[in-house]
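Yeah, one chain of the complex is gone here, protein chain that is, but the others are all in their spots.
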Amino acid sequence: MKPVTLTINGKLVRATQGEYLLGVLRREKIDIPALCHHEAVEPYGGCRLCTIEVTKPEWDGWKDYVTSCLYPAADGLIIQTDSPQVIEIRRTILDLYLARCPEAKLVQDLAAKYGVMKTSYQTVPEPNDCILCSICTRICDTMGFKAISTVNRGHGKEVAPPLDQPPDACVGCLACALNCPTNYIKWKDVGGTREIWGKKFELIRCEQTGQPTITREFADYLIANRNINADYFKIKDSAHRTETSLGLGKIAQWTREEVK
Amino acid sequence: MGITSSKQLLEMHKECKATFEKYPKKVIVCCGTGCIANGARKIVEAFQAALAERKIKDFSIEAVKETGCHGFCEQGPLVVIEPHGTFYTHVKPKDVEAIVEKSIAGGEVIEPLLYTNPVTGNKVERYQDVSFFTHQHRIALRNLGKIAAHDIRDYIAVGGYQGLAKVLTSMTPDQVIDLIADSGLRGRGGGGFPAGKKWRTCRNVESDVRYVICNGDEGDPGAFMDRSMMEGDPHSVLEGMMIAAFAVGAKNGYIYVREEYPLAVIHLQKAIQDCEKHGLLGDNILGTNFSFRIRINRGAGAFVCGESSALMRSVAGEVGEPRAKYIHSVIKGLWDKPTVLNNVETYANVPIIAMNGPEWFKSIGVKNNSGTKVFSLVGKVRNTGLIEVAMGTTLREIIYDIGGGMLDGRPFKAVQTGGPSGGCLPAPQLDLPVDFDSLTAVGSMMGSGGMIVMDDKTCMVDVARYFLHFLVSESCGKCVPCREGLYQLHELTERVCTGEATEADLEKMEKLSEVVITASLCGLGKSGPNPLMSTIKYFRDEYLTHIREKRCPAAVCKKLITYTVIEEKCTGCMACITACAYNAITGERKKPHFIHQEKCEKCGACVAVCKPDAILVE
Amino acid sequence: MKHDLSHLPGIFARHQQKPEALIMILQDIQKEYRYLPCEALQETAKALHVPLSKVFSVATFYNAFSLHPKGKNVVRICVGTACHIRGAALIQDQIENALSLKAGQTSADMQFSIEVVACVGACAMAPVVIVNEQYHGSVKPSGAKRLVKGVQ
Partner (left out) sequence: MRGRYIVTPHLCTGCRTCELACSFTHAIDGKPGRSRIYPLAAGYKDLYVPVVCFQCEDPACVKSCLVNAITMNDETGAYEISPEKCVRCMACVAACPFGCSLFDKQHNLVIKCDLCGGDPVCAHFCPTKALVFELFDEEELKEVV
């Protein structure tokens, strides 16, 4: 882990060689927008909003515009996070996003921050709120289910379950939906059942409180693949705490009587 | 029964050479895709039939060679009688009997089958004298039109695998890298990155495994150089890959071939099998401790897979989405291992550089751009086909000397190089020397070598729209500037074509293009706006005519043109009425016809059938 | 539609069931059935131990694959640059008209499919139309109809 020194907006900053610049910038409390970044998954470089300007003294004045989420820190890098060119890139990208997702609050707010209130381009024929950041599919991959993926390509790309059918591999953990930046992925929990991607799940009911916890499928996966005792899933967390206090109480009571 | 030493290879070379030169005369039947489409296979069959019945002194069917592409596809099927070089064009099966009788047995020349110089009208007897060939300098294409593509013995006969033998038995990997670096060979796939430098980086990365990949995913529409080389001389490509593998220390290689090229796959497959049979691929090649294997991967139709990181993901059986290359694929490539990726033409150059040395290669071409470059010269030029010229040859020489000038004598308007990543260059650039640096300097690029010539009937806005349409459908969709940016650029260009655009739109296009170029993730997006930018730069007037006058000067953009009958010229033959699928033309026999604008779809069917040229499009 | 899936094990074996051969396996399946039937994708995922989502992603990413059956006769119109400037669009109009189909569609009677391809690498003979693997060069708008009518 070699330490390196960078110049960020004129200020000297220490970092580790090879670590991605976005992490360094955020550590320095510099506001860098990013719509496809999630710490749980590998950086993607799709939204391009975290683009910054980098140069080095030996580059003879040449500047490169790179995505900070994927650019490795190296000694002597000189970084500008808000040069006019960088701002122009971000503004244009947000303008393009607005043409695709005019109703997405997140996009609207971010665009407004950069002074784009309305797209200057043609709104696409069937706009929706999916920003194609792939956070959902990448999280699903990282978790090991690989239930959903992007399908098609280019402008027609979308996120979908295979064959557009309820995906076999989905365990209903909701990680895709809960981490969707624009809440585009729809799901519902009604009366102890869950529905997502067209697939229905029974939620486990706590044997003591009757309250629903996670899906049977998710628990079974954790039992089988993560070596977790099946009994743990029978009751919910509050019931576990009660059991813990009662168990500890028994020992305490026993010691108390001993002392007496 | 393999070849286990360079000595054995040399013996085999002598033996093959003797067979190759056994008959004083050879008949070369071009079996490139173009000639096959025009019926070359039937010509071969006709020769087989004709020679089965007839015995000719000092000649046999073995001397009829099915070779790779000659390049002059326009004139196919082509038959050449060597050693004289008698050059027959547009040969039909029924001509074969006469060729056998008169040319082969008799030694005569069959006048009507000869090529006619379109400028002078004279017949040309030998292909060496056809202007299309005289101005070329063939290195990468050295064996095309000379040896049977599918026969390893022919390749060995002309000195094949001698470069490999030399490298394996007398050089160290570092010396090989030095040799390629000294030669100044730059990647022929488009970017022009020095091959030696790439190989050295790969070799210097610490790793147990390295790969060599050949990029045969020739996705540029309007280009077919790599196709012809893979089909016509697969062994040169394999030999180049082997030398590269030895230099960088790779044990496995992949050739990624476009799926639209089935014949290339068949020929490469055969070549690999033959090499394995002869011990030129496998373990301990030529008795050394160099071991190497090659596998073929067929692409599945994705232009973006020409991009190195996307190609590598595709080889691994995944979706061809590029990744950021702040860590280059030479260092972290296929399965995250150091990988050398070069294109077909680059590899085809390697064996001959190994044989002839770097100084020889540097003596061809211009400074920093050594050697030659293969182009597919197509579009509105007289002689279309595959050509190879020394670097630094001017566009004018290529188009006028080799290409024979413009088709139908129409004026030259532009030449497009570099495919969807390149640009359109106007007439004032005709004296530009063609090399990597000069083309980049004027806003185009070398690309893999497509060269599309355009005349005044080509609308430059339409060309930009065409490329953008292509790129929008080929974008992988991963990054926003490319996915959304190119889409919006296409929408805006479409508006220009339909006359709905304003001058503000033109400015918007230029600004958006800048951002797409700087901010996109991979080369597809980063160069995607080039065709648009270069046409706006060199043909701004044409854009403005579309915008201000709502007129398409080249009469291409459907929304801005009308079809009308020139009454004085119309003979009333009713051909157009029959041809029109929209019932937009009415009229009586021998009376001028009339086109109903509200029904006319501007499909061009009427123009195509009108013998007296009585339909005006403007 | 139910399919005879008996060809699949042979195709998988030819590629040693390697996950990296996914694209080539799908190509072979497409060749066999002229498209990628759902069941075949499911079998492929199982045989290669590749997630079905990935198989679907690959099958929809590449141009070569179709999830819908193709017609008995496939007419491919090259719209490469050389063909484009030599009038491929007009040829396309004519063929679409003659078959009453749009590019990318298949006729209801499953006789014809029209496809456009970005470039088939036969640029010197532009414009090019490929009918059932047979190349036709220097096609004229007037001749385009005949090409497909000939097959009918």
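Chains: A, B and C, in written order; residue numbering restarts at 1 for each.
Note that in this section a residue touches a chain if its C-beta (ideal position, glycine included) is under 8 Å from a C-beta of that chain, and two chains touch if they have at least 3 such contacts.
Predicted model, so just to flag it, every value in this text is computed and none were measured.
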Quiz item: Which displayed chains make contact with the chain that has been left out?
Solution: A
Practice problem: Quick one: say which of A:Asp64, A:Glu158, A:Glu207 or A:Asp237 touches the chain that got left out. | Solution: A:Asp237
Exercise. Just name the one of A:Cys36, A:Ala104 or A:Ala175 that touches the chain not displayed here.
Key: A:Ala175
Self-check item: Positions on chain A where the hidden chain makes contact
Solution: 38-41, 139, 142-144, 173-175, 178-179, 204, 213-214, 218-219, 222, 226-229, 231-233, 236-246, 248-250, 252-253, 256
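Note that only the chains that are shown with their structure count from here on.
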Exercise. Would you mind telling me which chain pair, B-C or A-B, is linked by more contacting C-beta pairs?
Key: B-C
Quiz prompt | Distance from the mean Cα position of chain C to that of chain A, given in whole angstrom | solution = 38
Exercise. Can you check how far apart chain B and chain C are, centre to centre, with Cα atoms defining each centre and the answer in Å?
Key: 23
Quiz item: If you average the CA atoms of chain A and of chain B, how many Å lie between those two points?
Solution: 44
Quiz prompt | chain A, residues touching no fewer than two other chains | solution = 150, 152-153
Quiz item: Where in chain C do residues touch two or more other chains at once?
Solution: 54, 57, 61
Quiz prompt | Contact set on chain A toward chain C in their complex | solution = 137, 140, 146-153, 160-163, 167-169
Quiz prompt | chain A contact footprint on chain C (complex, rising order) | solution = 38, 41-42, 51-57, 60-61
Quiz prompt | Of all residues in chain B, those that touch chain C in their complex | solution = 33-34, 36-38, 73-74, 76, 218-224, 227, 258-261, 297-303, 314-320, 376, 378-380, 384-386, 416, 419, 450, 452, 454, 458, 463, 466-467, 470, 474, 476, 579, 581, 601, 603-605, 607-609
